[in-house]
Structure formats: structure tokens, C-alpha cells
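With one protein chain removed, the remaining protein chains of the complex are shown where they sit.
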Amino acid sequence: MPWSRITQSHAAHDGDRIITYKEAIGEAIDQAMEYDPRVFAIGLDANDKFGVFGTMLNLTHKERVIGTPISENAMTGVALGAALSGLRPIMIHLRVDFMMVAMDQIVNYVAKWRYMFQGQVKVPLVIRAVIGRGWGSGAQHSGTLQSLFTHIPGLKVMMPSSPYDVKGLFLAAVKDDYPVIFIEHRWLYKNTGHVPKEMYCLPIGKGHIVRQGNRLTVVATSIAVIDTLAACKDNDLDVEVLDPRTLKPLDEELILQSVAKTGRLLVVDYDFPRCGFASEVCALVAEKGFQYLRGPVQRLTFPECSMPASGVLEKAFYPSSARIATRIREILK
Amino acid sequence: MPWSRITQSHAAHDGDRIITYKEAIGEAIDQAMEYDPRVFAIGLDANDKFGVFGTMLNLTHKERVIGTPISENAMTGVALGAALSGLRPIMIHLRVDFMMVAMDQIVNYVAKWRYMFQGQVKVPLVIRAVIGRGWGSGAQHSGTLQSLFTHIPGLKVMMPSSPYDVKGLFLAAVKDDYPVIFIEHRWLYKNTGHVPKEMYCLPIGKGHIVRQGNRLTVVATSIAVIDTLAACKDNDLDVEVLDPRTLKPLDEELILQSVAKTGRLLVVDYDFPRCGFASEVCALVAEKGFQYLRGPVQRLTFPECSMPASGVLEKAFYPSSARIATRIREILK
Amino acid sequence: MSSEQIALPDRTNCVRLLRMMREIRQFEERIITLYPTDVMVTPVHLHIGQEAAPVGVCAHLTPADTIFFTHRTHGPALAKGLSMRKLMAELYGRTTGCSRGYGGSMHVVDPEHGMLGSSSIVGGGIAMGVGSALASKQMGRDWISVSYFGDGATDAGIFWESLNFAALKSVPVLFLCENNQLSNVMPKSEHLSVELANAAGAFMPASSVDGTDVLAVHEAAGRAIRRVREEKRPVFLECRTKRWMKHQGIERDDLPWNPVDREKDCPIRKLEQRLSEAGWMTAETIHDMARGIEKQIDDAVEFARQSPFPAEDELIREV
Partner (left out) sequence: MSSEQIALPDRTNCVRLLRMMREIRQFEERIITLYPTDVMVTPVHLHIGQEAAPVGVCAHLTPADTIFFTHRTHGPALAKGLSMRKLMAELYGRTTGCSRGYGGSMHVVDPEHGMLGSSSIVGGGIAMGVGSALASKQMGRDWISVSYFGDGATDAGIFWESLNFAALKSVPVLFLCENNQLSNVMPKSEHLSVELANAAGAFMPASSVDGTDVLAVHEAAGRAIRRVREEKRPVFLECRTKRWMKHQGIERDDLPWNPVDREKDCPIRKLEQRLSEAGWMTAETIHDMARGIEKQIDDAVEFARQSPFPAEDELIREV
């Protein structure tokens, strides 16, 4: 299965076809499975009629989608064992919260296996984690948790924000011989964009300037990219918006270059604040790009509490493009 | 059980009795159990003849130490259920790595319970996690993982470095009606220090300047405090060493005050680097103390890989007082 | 044992069982009416059709007995004593809700009635029930605990770990599996390869009962709970039920592998018929009961509606 034949595309947005984020991920899964018979999907409710929020409804190889019991820890071990034995599993979690049940397998096994045995066994395993927002679901069903995974050496973490990126990164993830945590925000699913029909892989660890600007660098992840762009557009802000696309490996250089130009940094990441991805990027810049900084680095994240259920509190909890705009204006004042 | 009668001690080192760290934690457990019949201990091998590395060998109330099967996830639920029902459990893990099996309970339950139900139920649960160093144990038996826990809202995280602190903080943890992750580095067990015989609680969230200095603030945790002090002493460095003692809540003010004086920050934390506690403190200072900074913030942590087994590699992996000294001298150059 | 063989308990008890089942049913039917108006912004997992299980079990529990259930909260919560007002207000996201609006439909609490918090992560509550029973034993008290869960939860390792620990330490807990043969849309045959009473029987006394028949549940649960209380040991009981509604939301289920006979399988009808036969209830007294419950629900809705939302600045509390 010469995945090396798949184009490595660096173009930002080629193709003249416009499809949704959901279609793009679905197409990537379908193509990966068609292209390589070793690829299969496994997960709780992955094979049911809802097709993982519609992303896996129209697969050519439905027979390679395996439903599972509510046994996330063992299922991760099963996927790992299958990966070591010659398959390329795509494991699926309908909510990232359920991955906590499998943290032992993820942290102690999946992340460490390749290192512990020095590449004599490879771990071509992609774990899709769908994230979303509350709608009254409360603390146990609203996690994002990218920072936890980014903390663990041995895991790659991807959080694409556009249909183009989600397809190219997903295929890159399946092609890769390291485990990848692939985090998809469900509120992106209906978004549209240019996506080539053919298979392509984006380089892993390359970020992307999604908006040019001079006075501030905003590093944003996943749906926060969309909210930040809206904030900048609506308010005509002279701000550079950078989407790292993969949280690990991180495109440090691109971030530092941008801050070298703007002199200021805001990180917008929808996750808990302490020891989070926003902390990481701030620390990186204050460590390696200190000389560029003209003012304090800043973070915009979830507050330091779990997700509440009631609508009023949810509104207070979640960042938004309005809140991003306010913060940016304060910084630029 | 009026825990409020227990002194709140702020003195740095009172008492004329010198005991080991191990004895101090043992005494704290014993006194807590004697003082309050609701306190009990539960954990795998917690009741065996090794007595949790000797910390629980001489308890007055051995009958309140419950051994468990290798079922860390359920056992955490058991401890939580007991805590909600009127007891004050001390849960014990001989290695922090095993807590990954229980991450679902820790992240989705223990951390969220009090918030989700707005204090109508309280979670007086202390989870002791012993950490250590490799000695050829390899990647699955050498974790430290404080950053993971610090990331999660709803958990307090303590990492005392001295016999005095370990006793005072442990009693504060047992007294507290929030869950506490209590991390003890095994290499501290033989260290000695002044420890009062009577019960006392240290305030939760108050750090501590363990060495005064002017040219650099080093924030260090657990055994890194000891290594940093050795580095400073051996090299006669004009460095301020700050032990936050609790990683969450964090004594932000003390850190900012110190950096206001020294203008420079190094964080020494023996954990993985990305989205780690070192990142957090660097981000904090670059965000709220930017005006004080005269140079880049810096981190000294584990490298970005799992723990190797072979001695040579272990030596390369672990920071040491020598390496801390080198880094400090570079910063001060 | 099938319904007909079971002797009716005394009249007061029977009427109580009926009323409780009707409260759950009618409460949820009201949710179905109100839900489309978006006054409840929280996912709901309805209990309609399965009322016999929580009602038959909770009839044997005191307020001091604890219970730990899962995302499908309304049935066991009401049966264990949560007030309709507090539950409705929680669904409405108000400060007067049982969880003060922070929990939502899946996360309810009521310490006064032994509900120390429900979990929407499948499985974990089972262990909490064991922990609560351990506490009772440690403290030398006489309340017991119930771990209440669905068949899906038995897939999870924590279920087996909990059985093992409870048996090892002999703590007074009832493992109550409400087996509706479904985990979301998956039939039991796809998620579980054992008969539960059989597999659990390796760890402790275990049995199975028709969970659409409240008298059968009442009897079996009575026996099981008596054992838990008297012998201070764990017991497992499975209630075989049918889920009438979709896993989540307010629509009727239509899975081909979940054929529901809303006449035959209805626990409320079954009991009403027995009570009519016994001459203890008539169409009229039943109607009166239903109307009384409707009024109670009206009151709960009104209470919820009038209650305040939490304030934005109360977001970071109790953390």
C-alpha cells in the first residue's frame, strides 16, 4: 500500500469543489478505506444508522466498520493490538469525555509503545474524538481535552478547522506510523470550503496563517479559528490569525515568525486554562520569542471550572467571537 | 469532628523535633485517622506488610486500611461513593502511572462532582500518588503526571518538598472538602527536617520562598526544589527559589512578587514539557508579570519523550542539580 | 414468576406503586409536550414504559438508603423521592433545580433522599454505589445502597470490578440492572455476550425478573433487598424491561429489533387491571389519580417557570 504515492499538498485551498467539513472527513475516511484494505474503523456506535454524526454514512466498505460495546479501555487495546498486527485502525469516540475511560491505554500504551520498543513495532492508529458544546449536557458531556493529549509525548494531536484541512490532515494521520489524536468540533461540520476530490495529505506539524495582520498574532485552534476570523472581520482588526492545525508537533517557527512581526500574542483555545495549550504557546513565545514581545502574552480559554448545564451559565462559560473581539480591542488599545 | 480546631500554622519551620519526610507523612496519616474516625485509607497493596513504602507501617488504626484488587477505576468510584456518604477516604496509588486506569473517575467524577451539584455534596477525598525515578523501570512505571491533574478544574494538586510541608499539607488535604491529588516523590522520603508533633494544617495555595535571591526566580516543585537548592548552594548563586507547594490553587501573587524583584524566571518541574506546569507558570508570568521581565522565561523539564530504561538514557532523561546549575549560570551570564 | 402468580401486596402499597408509576409516566409525557417549545435546553432520556423497575425497587428503600443511577434519571429519581418541582426546575435550568441548574437532565442530586449524584458517563455510578455501601458498613450504620444501571453499563469493566470488590468485602449493595436490551440503538446481542444473572451469579446471588410487571419487581426486589439488609452482602437483580422511546429525546422508538406492544408491555395497565379485578381501583379512581398528578405537574412546571436562572457571575463557584 504505497501511501507515498498520495500527493503531499501544500496549497492553501485548491480544487474548485465546495463541500462541507462533514463531507470532507467522510470522504477522507472512505478514500483511506478504499485505498488501503488495512484501514478499518472501530468504535462504540460507529456502525449504527447515525454514522458518527453523519460522517460515516456512505462508506464503500461498511463491512470494515466495527461497532463495540461500552468498553472504551479494552477497545483501545484492541485497536492497538490490531495496529501492531498489521492493520491501520481508525478508532472513534462520539464524545471526547469517553476517552477518559481509555486514558490508561492511551497514555501508558498507545503513546509509549513505539518509543519503548524503538520503532520495532509501529502504531498506525488514529483516534477520532468528536467534541462539541454543551446544550445543557453538563460537565460530563462537554469536554474538549486537547491539552491533556498534547501533554503526552508520543501522541500527535490534530485539530483542523476547515474542510480542506480536515481531509488532508486525516489522510496524513492514517498514513502516519505514529498514533494521532484527531479532534473534530461538531459545530464545524456544516461549514463549507474548497476540497479537492483526489486524495492528498497535508504535512504534519505545519501551521497556517489564515489571515494576515500586523498588530497582533492570534493563535487559535479548531472552531476558535472561525470565531477569531469572524471577530476580526466584523471589527476590521489588523490582526494576524494563525491556525497551528496540529497541536503536536507544533509549528513553533511559524508562530515565532508571526510574533516577530506583530510583537503581540493572544492564544484562543477552547479548553481548560491551566497547563493548557494556550499556556504552552504563551510559554513558547515568552521563552523563544521574548525579544519580539511588545506587551504581555494573553490567553482566552474556558474559565477555571467544569461546564455548567443551564443556558445562562453556558453562555458565560463559552468564549465567542464577540468576546474575542473585545479582548483583541483591549490588547490593541 | 471539628477540624477547625487544628492549628493553621504559617511558620516556616517550627518545632525542635527532626524526622524524615516518610515519618512526617506517616504521622499525618496516623493523626488524621486517630482524630477523625471518618478517615480511612484504601488502595491496592495499601494494607500489606510493606505499608506503602513504609509510610503506613505503624498506624494506630490498621483496621481502617482497606486493601483492594487491581481495579483502580472502580476503587476510585468506591472512594468517591464513600466520601459522598460521610467518610473521608485517603486513596493510595503506589505509582502515579496506575492512576491512568482511573482517569475516568478522576476527571469525569471526582473533579466534577462538587461543581456539578453545587456543593450539595462534598468530596473530602485525598488521592496519594507516589512518584519516583526509573531505575530501569521504563516508560510505564516512571510517570510524574502532575500537569495532567493540574489541568483539570475541580482538583487541587499538592507536591510538598519538605517533611514540614508534607505533614501540614496532608492534614490540610484531609480537612478539605474538595478532592486533592497529593503527589509524593519517593526520593524525598529519607530527607529530614523539623516537624511539630502536634497536628497542624498549612494553608492551601500558599507558596513559600525557600531561598532568597535577587537575580533570578526559580519556581521548582517537589524534589526539584531540593535539586535547585543544591545547585544554588554549591555554586553560590544569587537566586531566589520558590516552592509553590500546591500547584493548584497556585500562589500567583508570590510568584509575581518574586519576579518583580528578580526580573527573570526559570521553572524547574520534573514532568513532560508540553502543556505542563512549567508552561503554566511561564505563561502566567508572561501574562501578568510581563513588565517585570528582563529576559525570556525558561523551562527545565523532562525532555519530550517517554522514560527509557537503560541507565545511560535515564541519566540523560532526568534533570539534576548539575543541570539546573548549568542552566542558571547560562541565564545569569 | 409471572404477574398472575404474585399475590397483591396490601391495598395502600398497591395504590402507591400505581401512583408512583403514573407520576413518572405523566411527568415525562409533560416533558414530551413542553420539549418542542425549547423551555428545556438539556438532552432527555425518557423512562416511559420502564416505570415498574424503579418503582418496584424504590418501594423498599428508605430515604437514608442511597442510590446511584445514570443518564436515564427521571424514573429512579422520582421513585426515590426527588420532588417534581426540583426535577422540573433542573430541566428548566433554574436555581431551584435539584442541581441548581448546573447539572441538567442527566446530573441530578438530592442528598436528603439518598441521591448523591447521577452520572451520564456510563458505568461509573456502579462503583459509587459500592463505595456508599462500604461507608455504611464502615460506619456501622444500617442503610444500604443501590447501584442502578442499564444493560449497556455491564459492558464496562467497572461493572465487573464492582461486583468483585463488593463480593470480596461483603458490602450491602443491590446491583440493579434495568435491562431494556438496548444500548442506544444497539441490541443487547451486539453488546453483551452473556446472560447477566448467570454471569453475575459467579460473584453473588443473582436473579432476573419481568421488569414490566411492578408486582413481580416489587416481590423480587423485596427479597433481594431483604438479603442485602439482613445478610449485609451484595445481591444482583436484573429487571427485563422494554424501552418505548428513542434512546434520547421525545420520539417513540421504532427500531425493528425493539418491538414494543404498548398494551401488553405496559406496567401501568398491568397493575391497573389487577387492581380493578381486585376491586381496589375503578376507572374513576384511576382518572382522579391521573388528574391529581396532572395538577402536581402543573405546579412543578409553574414553579420552574417562575424560578430564576442562575446569574452569569455565579459561574465559578464550588470549584
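Residue numbering begins at 1 within each chain, and the chains themselves are lettered A, B and C in the order written.
Just so we're on the same page, contacts are C-beta pairs under 8 Å (C-beta built on N, C-alpha and C of every residue); 3 or more make two chains touch, one makes a residue touch a chain.
Because the structure is a prediction, the values reported are computed rather than measured.
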Legend entry - Chains shown that the absent chain touches, full complex: A, B, C
Legend entry - Option from C:Ile31, C:Val44, C:Ala77 or C:Ala156 whose C-beta touches the chain left out: C:Ala156
Inset, instruction - Quick one: say which of C:Ala199, C:Leu255, C:Ile286 or C:Ile316 touches the chain that got left out. - result: C:Ala199
Legend entry - Residue among B:Ala230, B:Ala309 or B:Leu332 that touches the chain left out of view: B:Ala309
Inset, instruction - Decide which residue listed in B:Gly54, B:Gly138, B:Pro203 or B:Pro249 touches the omitted chain of the complex. - result: B:Gly138
Inset, instruction - Could you please point out the chain B residues that touch the chain left off the display? - result: 45, 48-50, 67-71, 73-74, 97-98, 100-101, 135-141, 303-306, 308-313, 315-317
Inset, instruction - Mind listing the chain C residues that contact the chain we can't see here? - result: 155-161, 163-164, 167-168, 190-195, 198-199, 202-203
Inset, instruction - For the chain that got dropped from the picture, name the residues of chain A it touches. - result: 38, 40, 64, 66, 68-69, 71, 73-87, 104-105, 108-109, 113-121, 153-154
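Just so we're on the same page, only the chains that are shown with their structure count from here on.
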Inset, instruction - Find the geometric centre of each of chain A and chain B from their Cα atoms only, then give the gap between the two centres in Å, rounded to an integer. - result: 31
Legend entry - Rounded Å distance, chain B centre to chain C centre (Cα mean): 41
Legend entry - Residues of chain B touching at least two other chains: 73, 104, 108, 115-116, 153-154
Legend entry - Where chain C touches two or more other chains at once, by residue number: 99, 102-103, 107, 119, 121, 157, 317, 319
